[in-house]
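Read the structure below first, then the notes.
The complex appears here without one of its protein chains, the remainder shown in place.
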Amino acid sequence: MLKIDAEACIGCGLCEDACTFAAIRVEDGLAVVGDNCTLCGACVEVCEEGALSIPRQEGEAPADLSSWSGVWVYAEYRRGRLAPVALELLGAGRRLADKRSVEVAAVLLGSGLQAADEGGLEAAARELIAHGADRVYLADDSGLADFSDDAYGNILAELVRQYRPEIVLAGATAIGRSFIPRVATMLAAGLTADCTELDVRAEDGALLQTRPAFGGNIMATIVCPRTRPQMATVRPMVMKPLARDESRKGEIVRIEPAAAWLSSRTKVLESVTAALDQVNLAEADIVVAGGRGLENAEGFAMIRQLADTLGGAMAASRAAVDSGWIPYPHQVGQTGKTVAPKVYIACGISGAIQHLVGMQSAETIIAINRDPEAPIFNVATYGIVGDVFEVVPKLIEQLQRRSDS
Amino acid sequence: MDGFFADSSLLGINKKLSGGEPHRKGGVLDYFLTEEQEMIVDVARRICDEMIVPQRAHLDETEEYPREILNAMAQADLYGLYIPEEYGGFGGGAFEMALALEQVARGCTGVATAFAASGLGAYPILVSGSEEMKEKYLPDIAAGKRFAAFALTESGAGSDASGIQTTAVQDGDHWVLNGTKQWITNAGEAGIYTVIAITDRKRGARGATMFVVEDTDPGFSVGPKEKKMGIRCSSTREVILKDCRIPADRVIGRQGLGFITVMKTLDLSRPGIAILGVGLGQAALDEAVRYAKQRVQFGKPIISFQAVSHMLADMAIQVEAARALVYAAARHVDAHPDKASKPSSVCKTFATDMAMKVTVDAVQVLGGYGFMREYPVEKMMRDAKILQIYEGTNQIQRNVIGQELNKEYTK
Partner (left out) sequence: MKIVICIKQVPDAKDVRLDPQTNTLAREGVQSIMNPYDRHALEEGVRLAGEQGGTVTVLSMGPPQAQEVLREAVACGADEAVLVSDRAFAGADTWATTHTLAQAIRTIGGADLVLCGKQAIDGDTAQVGPGLAERLGFPYATCVKKVLSCTDGVMQVQRLMDDGYDTMAVQLPALLTVVKEINEPRLPSLKGKMKAKKLAIKTLSAADIDADPAQIGLPGSPTQVVRVFSPQARGERTIFQGSVDEQVAQLARELQQII
């Protein structure tokens, strides 16, 4: 429960402003907390008088925490391909492991029948070693050809029980976000979703997991003081992979999954590859939008490419839609959709008021425009004054290089 | 806030609210609504804000009938508001209907017209129909399963209803109708039509009879959709009756009662048109104030210029005066349905003239943007015009009021 020190509280109201839930307010010069307090701690952080605190009941750390050692990365593999996030996680895992002086291992589940001509899982395992894994636990079974929450979860949980890693990381992808929570529940382990930053606390070696909350208005750093492993999913494209190094040595440990581990209460009947609906603007975390500055429909090919690179959706200003360069469902603004993505990249959009009303709630707005006086720069978090035809292709190249390297 | 969540104490949160709900912004008075009436407002408000406002520009542009929105309104029980509980309705009156219509009209007068037209089509059955007829038709209308439409106007019979040419002739246990009704709202979308036809021209005012005609009756058809200046998503067509043969039990009330039923129907429904003016006026005021706060000229938001703020003040005065009048008139009509004529004409005239003026002023406040279709106020201005025309032009309303005055002061 939130503790308010009545002596120290000066009734300044900083806590009231900081509370996303309107759960704390100042009455008669004293902060009062309501029932809907979630103990998020935002008020504690802003209080300049130190009048607020949340007594932690961490208690004694269980004695056997030290028997857990090593950093594990779940290496997502689907349709015969490693997910790029697997290599990014190895980069992050390597840095954490070096601070802890422990090993990095990857867990690779799938069926070698997929992409057999490219070397199958064996090649993927070697790729993982070249990117920083000291050891790869590899389960190759035809029963793992389709992703299954049950089978994948059973195997990962069993391996963790057996080998006791202190940290388990996975990509915050559709697959990771689906089965990792089950694994954490099976292991009674703490799990932090969608981390953007990972570090090791110097004094006790605990994993510091930082993630955005409340639509990105607050960042929270989270630890798991009493349980192991410490589990986290990490957003793709956040962590940096290590440079590929063929000379790196590592061990591939083949796992024979028991029949019971492979059994699944769900069954994939059909798996369809489809470009995600790029028009589904409302749900997109990243939106790349183009305007009059793109000059013609061909200009939008570049916008699509940037959106694809970032895994985002494509949008447009009214001027571009009216010119017929892109269909109406992509329109953002007064007569189009209203979006509030995490990132909105406005390319060649001047920022007329009709457009701004549709996107100004985005967490981060990036403007690329030739005209330094364009109103879009007034709402932008970051801006580049320059020619979109020069800036955007270079940006795509930079981003691709960063995710490949 | 929702008054009926008496036990919910979102205290901390309520306290932080800087203004009321959108539909209360710019409003002035407390009308002492009951808990149930607040619920009606709330249900209609959500439909307005979450469904109608996002779609209205598209509906105006394409002239598509708002079937999806109307179905949602049916699912929300709004089609049964004014229908007695024994026929599956909510048991409200003109006032409850007005509360819902105000919210719907705040979103789009075209959608509101399509919704209100079903009520107008059902009123003749409600005021003059037999018990059997009510049981047959009202439950479907209340559930929104079938929409209704009211068919009075003809090419030669507008303000002067005595010019009706459509005839109904008895043939055994059937009636055969012939004629063409013009500008019938909901035509082609409704399943149930209440139609007036001459049954005995010699009897003058007592020579007309109302019938229920269904869209599946032989000889029933509709004309092409009219191209209108405003309320473009509502369906307006001819209803063509060519040897349209219907059973004898489709007579509403008795033979010869047609004009009386029409008058009673319009007396009941006029507050519903009046309130469309209030909803529309409120919407125009909302847009104008929001814009005036946001638009910067000469380094200041234009609301800080007296020329603009006085226009906004006049709009607010007009809207609230009309709202108070229409609410009072609707309550009067519910309490004294036999003395409804003058109050319903008074409120219809005032509120719809107000809507015309306020929407024109809203366009003025928005200036060049107001003239552009990208902003909603030019549509509001186009939509306002019909309110002064349909269900009795405002000139006819003034005739009615003038005649009443003449009568009252003679006594």
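Letters A and B mark the chains as written, and numbering starts fresh at 1 in each.
Here, a residue touches a chain if its C-beta (ideal position, glycine included) is under 8 Å from a C-beta of that chain, and two chains touch if they have at least 3 such contacts.
All figures in this text were calculated on a predicted structure; none of them were measured in a lab.
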item: Chain not shown: contacting residue from A:A51, A:A316, A:V332 or A:I366; value: A:I366
item: Absent-chain contact - pick from A:A42, A:L87, A:A130 or A:A313; value: A:A42
item: Those residues of chain A which, in the complete complex, touch the missing chain; value: 1, 17, 20-22, 34-42, 44-45, 54, 56-58, 78-79, 146-147, 149-150, 173-175, 177-179, 181-182, 184-186, 188-194, 196, 208-209, 212-227, 235, 237-238, 240, 264-274, 276, 280, 282-283, 285-286, 310, 340, 342-343, 356, 360-361, 363-364, 366, 372, 377-386, 390-391, 394-395, 398-399, 402
item: Residue numbers in chain B that touch the chain omitted from display; value: 4-5, 7-10, 13, 16-18, 35-36, 39-40, 42-43, 46-47, 50-51, 72, 75-78, 81, 90, 294
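Throughout what follows, only the chains that are shown with their structure count from here on.
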item: Rounded Å distance between chain A and chain B, as computed from the means of their C-alpha atoms; value: 51
